[in-house]
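Just one protein chain is left out here, and the rest sit where they should.
Order of writing sets the chain letters: A and B. Residues in each chain are counted from 1.
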Amino acid sequence: MRTESIRSRLSHWTVRDAMAAGLLLAFAAGCGSPQAEFRGNLVYVKRKEIEGQTSFTRPQSADMANILAAYFGTPDDPHLPKVPGVDMGPLVDIERVKMSAGKVASDKTGQPQGLYREHCVHCHGITGDGLGPTAAFLNPYPRDYRMGRFKFKSTVKGQRPTHDDLKKILHDGVAGTAMPSFKVLDQDEVESLVHYVKYLSLRGEVERRLADEVVELDEGERLVLDASEKEGNAEAFNGKIARLNEIVAEVVQPWLEADGLAVPIEQRSAGWDDPEAMAKSVARGRELFYGSIANCVKCHGDSALGDGQINDYDDWTKELEPAKPQALSQYLALGALDPRNIRPRNLRLGIYRGGRRPIDLYWRIANGIDGTPMPAVPMKTPENEKGLTPDDIWSIVDYVRSLPYESLSKQDRQLPQMTRERL
Amino acid sequence: MGRFWSLLFLSVPILGTLAFVLAIAGVGPFRDHWLPENVNDYGGVIDQLFMFILYLTGVIFIGTGVALFWFMWKYDAEKNAKPAVYMHGSHALEIVWSVLPAATLLFIAIYQMNAWADQKMRRPVAEAGPDGIEGTEDDVLQAPIVEVTGRQFEWRIRYAGKDNVIGTPDDVHGVNDLHLPVNEDVVIQIKSMDVLHSFFLPHVRVKQDVVPGMKQFVWFHGNKSGIYDIVCAELCGWGHYKMRGKMTLESREKFDAWLAEQYAEQERSGFQPKTGADEND
Partner (left out) sequence: MTSVPANAIGHAHGHAGGMELGKFIRMYVFSLDHKIIGLQFLFSTLLWFLVGGLLALGIRWQLAWPWSDMPVIGRMLFSGEGGQIAPEFYTTLFTMHATVMIFFVIIPILAGAFGNYLIPLMIGADDMAFPTLNMLSYWFMWPAFFCIGSSFFMPGNGAGSGWTSYPPLSVVQDAAPSSGLSQTMWLLGVTFVGVSSMMGSVNYMTTIIQMRAPGMTMFRLPLTIWAMFITAILQAFALPVLTAAGFMQVTDRLINTGFFLPEGLIVNNSAAASGGGQPLLWQHLFWFYSHPAVYIMILPAMGMVSDIMSCFARKPIFGYKPMVYSISGIAGLGFIVWGHHMFVSGMQPLLGMAFMVSTMMIALPSAVKVFNWLGTIWGGRLTFNTPMLFALSFVSMFVIGGLSGIFMAATPVDIFIHDTYYIVAHFHYVLFGGTAMAVFGAIYFWFPKMFGRMMNDSLGKVHFFLTFVFLNGTFYLMHVLGAVGFPRRLADPYDYKIFEHLQPVNQFITICAIGMVASQALFAFNFFHSMFFGERAGRNPWKANTLEWMAPSPPGHGNFDFQPIIYRGPYEYGSPEVATDYYPQTQPPPPGVKAKPSSGH
């Protein structure tokens, strides 16, 4: 935590102005800091335009920006949409959002401010679009929150993550990627950042829905009516507003439900500590891995090195239509990052992005991974006799967890010359 | 003006010494602006050597600073009518001020060697080897309790677990959060996964660059429980400043309990969603 006294003691303005004056001398240019602003989702708008063979008019685009600003405020002054019948309370706490918003600073009581811009913005961008200045150089790219979709969570593919899912990612980081662990931050700060991520997600989703809405409009029609048009036209005016509120409600609803949708996992039946039973389970897992129902081998490859298929894309990249060079080049011109293939995980490294706990792996297999080609395995149901049972999934988990310790995986074998052990 | 300039130069040793004295005493704005508390039984010697060199160089600093001031004050052409002394040097003086510093410097170097060897070359011994004498070549060196691997931009941590061997399925994995037992010799195996990092524990005076392709060891003997920082001290890329870790020194019992808890969580195989809407904290 920053000591607030430090920042306030030497008053910002005198010192900062002195510095500014010094730089002014050198650059002979104007002065002043820009107001931070959310960036519009130009790529998605462009995609909608191509799809609908239309082009958003200037008032339509301005409406989108104004509606978003009215619902969500600015990066320095965020607020939540007030929509009749929707209680955001359980989902996002505006006070916590404010702790992460704004410029990096501390207020008088020692509460940090601007946590998002201190810890997140250089990768995830001020809008949460995953387009911060550092983003282009990371592999994998940082998450774009604006689809409201997250990979590593306890809910089924397609559903929103729970609060705890997001918190776990911040707490543990995503192993094997550039996403660090924020374990050493105060719990309060982590909590605040989770709320801010949700806030950015909601905002991004609403923005996308607004773009969808614009495409549906008649030519020249707008999302809202001007206040001057309200006179004698109250019904249409209110109708538009109601429609917007409905969009917000539709976006918020799945988030509100998500916390109840975490997939429960029954404690494994006893006896798993027994090496013999474990060996059996691993063997069964191996069978399923190569079998036709789970069919892990298709993507993760014959040796589980993640080389089964390497030409697919994740959903965020698919939105850029990487197969259509002409469309793609338009998106890239708008700032989208070069598409990269998504690689199935190399299971021999012992690095598990979504966590190494058995329950994490279970969720990955049972729920699939949202936004990626990784599907949920078919479960055994009365209709689907061929599906897997929870025990089958546990066997796959056991097999996957045993892979890094197979002799094929030992890294040391590859490093006999260079590994120098001192003392 | 000669007087003014002499005094300006005199202010260098005066203010310079004052700054260090204030920092060492930790008064006023200089609170905690000195060597952080040392909690390593083997680290005190580094502080002592630091202070020893500080006193020695301090004397020379003040001596030369005052001499410079005095000569400027005294031989100012505006105030001093005496003609300049026509001389080209003095053999005797040259010899004195060559031999004295040479002897001092050599002494400092030799004086440090033992401490250096303790820090970097004499890893704690678990037991004397077959010959029964400690300090000989066949000693069994203490096994590392944990492996810390630098990676852009985090410290990946891997405890040896019950079998005391790193690289087996019972290892306990973690990131950035290092717990270690206090009041005993601790050996840490350090590696790098990608680029150079430096494993810096300021409070126990440990710093060692980690180099990809090399396995190295650091050790210390913590003597005070608490939470301390792990710092990366070698430029490792854009997120260098993000490589912040936390080291918790705690009693053996607490450490064992913590490790067992971590292991249990790592092996967790059941989950029931929480009930109620009181989760937002």
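To be clear about the criterion, a residue touches a chain if its C-beta (ideal position, glycine included) is under 8 Å from a C-beta of that chain, and two chains touch if they have at least 3 such contacts.
Computed from a predicted structure; not experimentally measured.
Colleague: Please identify which of the visible chains the hidden chain touches across the whole complex.
Modeller: A, B
Colleague: Which listed residue (A:K103, A:K230, A:K280 or A:K298) would be found touching the missing chain in the intact complex?
Modeller: A:K103
Colleague: Across the whole complex, list the residues on subunit A that are touched by the chain not included here.
Modeller: 1-3, 6-7, 9-10, 12, 15-16, 18-20, 22-27, 29-36, 39, 75, 103-105, 114, 117-118, 121-122, 125-126, 131-134, 136-140, 176-178, 184, 411, 414-415, 417-418, 422
Colleague: Please identify, in ascending order, the residues of subunit B that touch the omitted chain?
Modeller: 1-2, 5, 8-9, 12, 15-16, 19-20, 23, 29-36, 45-46, 49-50, 53-54, 56-57, 60-61, 64-65, 67-68, 71-72, 75-77, 80, 82-90, 93-94, 97-98, 101-102, 105-106, 108-110, 112-113, 115-117, 119-121, 152, 193-196, 198, 200, 202-203, 205-214, 216, 227-229, 231-242, 244
In this text, only the chains that are shown with their structure count from here on.
Colleague: In whole angstrom, what separates the CA-based centres of subunit A and subunit B?
Modeller: Chain centroid spacing, subunit A to subunit B, equals 39 Å.
Colleague: Over in the complex, which subunit A residues touch subunit B? Could you list them?
Modeller: Touch residues, subunit A against subunit B: 90, 93, 122, 134, 137, 154, 162-164, 172-173, 175, 178, 180-181, 183-184, 191, 195, 259-260, 262-268, 272, 356-359, 362, 394, 401-402, 405, 415, 418-423.
Colleague: Can you check the complex and tell me which residues of subunit B touch subunit A?
Modeller: Spelled out, the residues of subunit B in touch with subunit A are 121, 123, 141, 152-154, 156, 168-169, 173, 175-177, 213-217, 238-239, 242, 244-246, 265-274, 277, 279-281.
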